[in-house]
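Taking it in order: structure first as structure tokens, then the write-up.
The complex appears here without one of its protein chains, the remainder shown in place.
Here is chain A:
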Amino acid sequence: MDLDAFFASVEQLDNPELRGKPVIVGGRENRGVVSTCSYEARAFGIHSAMPGAVARRKCPHGIFVPVRYERYKEKSAEVREIYTNYSDQYETLGLDEAYLDVSHFADAVPIAKELKQRVKQETGLTCSIGLSYNKSLAKIASDLRKPDALVIIRPEEALSILENLPIGALHGIGKKSKEKLAQKEIYTVKDFWNLSRDEVIQMFGKFGYDLYDRARGEDKREIVMDRTVRSISRETTFPIDIYDRNDVASLAKELLEEGIQAVEKKNLKPRTLSLKIRYTDFTTHSKQRTAYDEVDWFVLLDDLIDSFDYTSGIRLISVRFSNFMEETDGSHYQQLSLSWEDENR
């Protein structure tokens, strides 16, 4: 299931005066990007990840609102409360999407209908549900007739539905992959079928294996419960290009502080710190350092900052923690501490 234009819908829900109007969440700063926009705004050609300035040009009377992440989290939790009644096997993807395993129902179609209705009634939000026999097809189905849709792909229809889809409908095919495929004159899933498995692997590496299968309606992935956090990152796009290493350093430090807070809140112990820098020409470089045991992240960050080039302007930086230590390591062991009793009294 996929909540329709989720962030924008929450805004319209909370502020009735925004309903029926082009609402754009994010992108208020000149260089920020659009996070989500309402269907009214999409009519003007606005889409997520579009630079705010472009969105403003396309839709000058659009209503730009700031991102209220905490509020979306609340609404997302309300929705989860509902669907967990139907299945305890679920996998969330961001705040607005989730895979549910409903194979324990003899007929899942009425369940899907009921779920849609309850989400609408209890949260005021609409969602699109794709119902099928694997994750890839369920996802494709949910995207097929947004918003407020229920699309079912049965095994016998899978190939005929896939056949006519543009190649971008497959999960994992982004802009770059589309360009790559366009060079081979591959625009639809049907075109893609002409490639051999080896050719696909050559083009997409390991991911090619899965892609080859998914284009044929095959996907063996299981629902991954409580998807473990793989990375935590914080990024910022600068209102004006930055050329100075020290300016980058002080902003990166702020991001690092936020990242450390997020990591500590989740009680995670990361081993790897990455710094990503996007230059004005949109070339993006990312470097990382891995540390063993305890480490001063700020020293590591300084080292990373020094390893970049500052001769051309920089528009975005991102700081990312990953490679988290196994939780189980900690559960067996407890580092004891010196006791400074009299201090605490």
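Assume a contact is a pair of C-beta atoms (placed from the backbone, for glycine too) under 8 Å apart; a residue touches a chain by one contact, two chains touch by 3 or more; residues count from 1.
Rule of thumb we're sticking to: contacts and distances are computed from a predicted model.
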> Which choice in "Beta sliding clamp", "NADH-quinone oxidoreductase subunit N", "Phosphate transport system permease protein" or "Fimbrial assembly family protein" gives the name that UniProt lists for the one chain left out?
Replying inline: "Beta sliding clamp"
> Among A:Arg28, A:Lys269 or A:Arg289, which one is in touch with the chain left out?
Replying inline: A:Lys269
> Of A:Asn246, A:Ser286 or A:Ser312, which one is in contact with the hidden chain?
Replying inline: A:Asn246
> For chain A, which residues lie in contact with the unshown chain of the complex?
Replying inline: 246, 249-250, 260, 269, 292-296, 325-326, 328-340, 342-343
